[in-house]
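Apart from one protein chain that is not included, each protein chain of the complex appears where it belongs.
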Amino acid sequence: MHQQNPVFIPGPTNMPEVLRKASDMPTIDHRSPMFGEILRPGLAGVKKVLKSEAASIFVFPATGTGGWETAITNTLSPGDRVLAARNGMFSHRWIDMCQRHGLNVEIILASWGSGAPADRYEEILAADKAHEIKAVLVTHNETATGVRSDIAAVRRAIDAARHPAMLFVDGVSSIASMDFRMDEWGVDIAVTGSQKGFMLPAGLAITAFSPKALAALETAKLPRTFFDVRDMSKSYENNAYPYTPAVGLLNGLKVSTEILLAEGLENVFARHKRIASGVRAAVRAWGLELCATSEDLYSDTVSAIRTPEGFDATSVVTHAAKKYDVAFGVGLGEVAGKVFRIGHLGSLTDVMALLGIATAEMVMADLGLAIKLGSGVAAAQEFYRSSHVPAGQGAA
Amino acid sequence: MHQQNPVFIPGPTNMPEVLRKASDMPTIDHRSPMFGEILRPGLAGVKKVLKSEAASIFVFPATGTGGWETAITNTLSPGDRVLAARNGMFSHRWIDMCQRHGLNVEIILASWGSGAPADRYEEILAADKAHEIKAVLVTHNETATGVRSDIAAVRRAIDAARHPAMLFVDGVSSIASMDFRMDEWGVDIAVTGSQKGFMLPAGLAITAFSPKALAALETAKLPRTFFDVRDMSKSYENNAYPYTPAVGLLNGLKVSTEILLAEGLENVFARHKRIASGVRAAVRAWGLELCATSEDLYSDTVSAIRTPEGFDATSVVTHAAKKYDVAFGVGLGEVAGKVFRIGHLGSLTDVMALLGIATAEMVMADLGLAIKLGSGVAAAQEFYRSSHVPAGQGAA
Amino acid sequence: MHQQNPVFIPGPTNMPEVLRKASDMPTIDHRSPMFGEILRPGLAGVKKVLKSEAASIFVFPATGTGGWETAITNTLSPGDRVLAARNGMFSHRWIDMCQRHGLNVEIILASWGSGAPADRYEEILAADKAHEIKAVLVTHNETATGVRSDIAAVRRAIDAARHPAMLFVDGVSSIASMDFRMDEWGVDIAVTGSQKGFMLPAGLAITAFSPKALAALETAKLPRTFFDVRDMSKSYENNAYPYTPAVGLLNGLKVSTEILLAEGLENVFARHKRIASGVRAAVRAWGLELCATSEDLYSDTVSAIRTPEGFDATSVVTHAAKKYDVAFGVGLGEVAGKVFRIGHLGSLTDVMALLGIATAEMVMADLGLAIKLGSGVAAAQEFYRSSHVPAGQGAA
Partner (left out) sequence: MHQQNPVFIPGPTNMPEVLRKASDMPTIDHRSPMFGEILRPGLAGVKKVLKSEAASIFVFPATGTGGWETAITNTLSPGDRVLAARNGMFSHRWIDMCQRHGLNVEIILASWGSGAPADRYEEILAADKAHEIKAVLVTHNETATGVRSDIAAVRRAIDAARHPAMLFVDGVSSIASMDFRMDEWGVDIAVTGSQKGFMLPAGLAITAFSPKALAALETAKLPRTFFDVRDMSKSYENNAYPYTPAVGLLNGLKVSTEILLAEGLENVFARHKRIASGVRAAVRAWGLELCATSEDLYSDTVSAIRTPEGFDATSVVTHAAKKYDVAFGVGLGEVAGKVFRIGHLGSLTDVMALLGIATAEMVMADLGLAIKLGSGVAAAQEFYRSSHVPAGQGAA
């Protein structure tokens, strides 16, 4: 039979019917006024999701990686110093990108499983009396380890060091699923993609620039054209793009923000937290541990689960796919083979989460781990039963 | 959030992506040769699914109820005697229809939970020396009680009584999910719909006529036009319909038979049996009983589960819908309030079944039944783990 | 390449994107409250489209032919007299259905190309002193000949004859495209389908019953079950169906009435008239004549165009399909080979109509008719240019 089980990868997520339909559009003239009716509310919606009044939103036909490149190439110049913590595969990759674009990256090494260390940020920034560091990079949610870092704390660190550096945040796997406060946290650039909390197909790099970041456009010397924010900004004035926009996805983005805001952001975040809590209850019932080293770091969008020493965690993923047609995420980089990941973001219900948990149980039992069938499910059921579960509001 | 959980009603079933797309067609000219390329293979495919060489297939833009009406109005005349067992809501309704069309129905009352009693059929037919009984009606799978009757045994009963009556079988919730042998069982008319084993939206009444049933067209005096098989048959000769066909659904039917036959009918049946067996393992683990009174009667498409005396089984369904957004089936007629039903036919996987089981567990626990969370899931997991589970073959 | 040209058959029509998407729904539980949220507004919307306050709407999973059967079997008894004009293939078929159901049909023969003769209706009704005639049948728009009859005139005829017969109107190819006034015209049953003015796939028989027609349910003795209005009515009280409803199509119907009412019924009718007028201008420019014998009879949904003596009009249709992949309608019954039909109802624009006209021109020229290329197009262009054309209001 054909693919019909939900996926439990940490993005792209399961897509609601209404967003698939919104994204699947017939061709329209993207230079006609119709396009503005799609673009404008989409951008405005993203801004609300980011809890920002001040930001300018720019959406590129690309992915989150393109969003990273947009952030650095539009605001920095070759040789510029940036400060970044490396605590997982995605923070690692952004650092690598910076280096490949000729930036001088001050790397804070942090263990995979820990958060971005605000104290270390503060120390280094305080020491940078010459204010050579132009930007501070933080990965809000490390998709590889299931760790959420404290962006507010990093902002406090920058402020405590009285440092003028801009704050760039990778919110790819957090935004629209977990609380994100662009203005309150003083984020200068936020980056995300369409295929996570917005529950759309991959294909949009979504970026938000603070006025300070916009000002940096004028001095930044890194070459860029496709990702040039000035071109994009100028085109937006005419409700247009500097090249052909991904109209269907943008329409999907518009509708996605509509349904997120209609549900209420806090409800969206609470839903993610509730579903994640059920998964974590299952992990505890299995006697396993998360990669995230403390509760305050637990991600509500993805759980990276450590398997016992000597066991190949990747086999969970391959076996689940092969035998049960269910997709989990493998461990990446330093935690490859040590963790498997359950993505629990986007369009998911409590009972869909139970499907994933039940599958993981069978898989681990099949592979010889001492997992009691039904144990994780029961723990999650207990949690879901007792937490409030609003039922669906009708067909999508 | 929007509807995204699978349904566990005994039809309409969950639909595979490929069938939704096949059914969602732009308008074509149904009088053009294109239509024949949809109709012909669809009819041929249905014939194969019925394991018939001899039958003629007629598909009406209606539902299974329309199929019943097609069966009786095309072959019988007012006042004709027919013999039928009443062992559930759907056999009851077919009998009611016969009566409303002026047929004289000999009703075999059977308890709801039992099958159609072949021995009683034989007795009555044997006693009908004058061969006044023109047709024998049997409901292959009583959707209301989750009971599969033995059609081969009814055929043997007819033969043992040396009675010329035609055998009409309601296979609405069995065909394309459980073994059905039109020719071997000597079925004269088989009736089903698009929304069960064929996994399509409701909207097609699918009927199969043996040569003997076709011969009866000439003498049948019950009025019919919309459901007239002669009109349909004549139009089919020109790859056309006597009125506007439901082209998209017919295209869906064509593709449905293609994917069923590609999977292999025996594999389809085995898959239904495996998934049903897991559900039944869960029911046993819960300490509950099926409405079906013995194992040989267990339906592989729907399980009607008896709840303890004094408990309103319907509350399981309403609570599941309201709190968890999961749809089960209520008890109907004589078993209303006494059973709830888990549909497990059509496009379903082992792990989707676990979702349904896990939900039912939470619901029953919520409602105060002494159900141990995870118990049914664990029993089903154990079964699914040890039975062969072929994984999906790619995206639909 | 694949089918991509619009169709010009007189239904099923081209479908707007929004209605295809509305009809293509995932499975929901049709016994859940969600279904009522689809059914209720759909029924209410149909009522408004019919300009009725008093009617009860019943929608069956069938086609317009099923709607005819619903009308007669729910209100009449075997042997009842009905009065009907036969002025085309569809009025012919409804008469045939009546006869097959044992009704005694008084047939007014009218030439194909003329309308239903109100004066003849009046004569016969006036002569029926015993009021044996129970129902008067009229085909509002003869799809076969492109003739619109004057229902108000038939109502006046009935009233002038002071006759209590019910008035049944086949509005299959008029309703939702041309003005229809259920209450004002005193229509007792109106019948239509989903695939014409409602621009949906075929699969719904849509009927409207006046209180008088509803009263007749109690005395009608024609057998019916699938099409029983009492069962349907009783189920509607619980927002349910007596059998499995075609949920997706009903959702399509809901949305269809929404978009029709949002456009404004008079705008919808004006749009059809404008597009039809352009087609008629082309026909005049070609030097051809319509089957409809006078201007007041011209249908705004379909034009049946007479080709010169000795020319096989059907060849226009086969050639257009084969060479240009464009579908027109053939002549039926008495006008087979004498006319071809251009359907211009439903989701169509002025410029789509020009496509159809341009195609017809090429086809006729290919087949040796003395048609000047561009002549019909120019006439239609001239008309469309000068009539008001509101442009699209955005992507569907």
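By written order: A, B and C. Residues from 1 in each chain.
By our rule, a residue touches a chain if its C-beta (ideal position, glycine included) is under 8 Å from a C-beta of that chain, and two chains touch if they have at least 3 such contacts.
Just so it is clear, the model here is predicted, and its values are computed rather than measured.
If you put the hidden chain back, the residue from A:Ile124, A:Leu265, A:Ala327 or A:Ala365 that touches it is A:Ala327.
The chain that is not drawn here is touched, among residues C:Ser77, C:Ser235, C:Thr314 or C:Ser375, by C:Ser375.
Among A:Ile9, A:Val229, A:Met362 or A:Ala380, only A:Ile9 touches the chain left out of the display.
The omitted chain makes contact with just one of the residues A:Gly45, A:Gly146, A:Gly197 or A:Pro245: A:Pro245. Mapped onto subunit A, contacts with the missing chain fall at residues 3, 7, 9, 11-15, 20, 23-32, 34, 60-66, 68-69, 96-97, 100-102, 193, 195, 201-203, 222-228, 242-249, 321, 327, 329-330.
Along subunit B, the points of touch with the absent chain fall at residues 17, 21, 25-26, 28, 34, 37-38, 251, 394-396. The missing chain lies against subunit C, touching residues 1-5, 14, 16-18, 259, 263, 271, 321-326, 347-352, 354-355, 358-359, 361-362, 365-366, 372-375, 377-378, 381-382, 384-385, 389, 391-396.
FYI, only the chains that are shown with their structure count from here on.
When each chain is reduced to the average of its Cα atoms, A sits farthest from subunit C. Centre-to-centre separation of subunit A and subunit B, using mean CA positions: 45 Å. Distance from the subunit B centre to the subunit C centre is 34 Å, each centre being the mean of its Cα atoms. With centres taken as mean Cα positions, subunit C sits 53 Å from subunit A. Touching of two or more other chains is recorded for residues 25-26, 28, 34 of subunit C.
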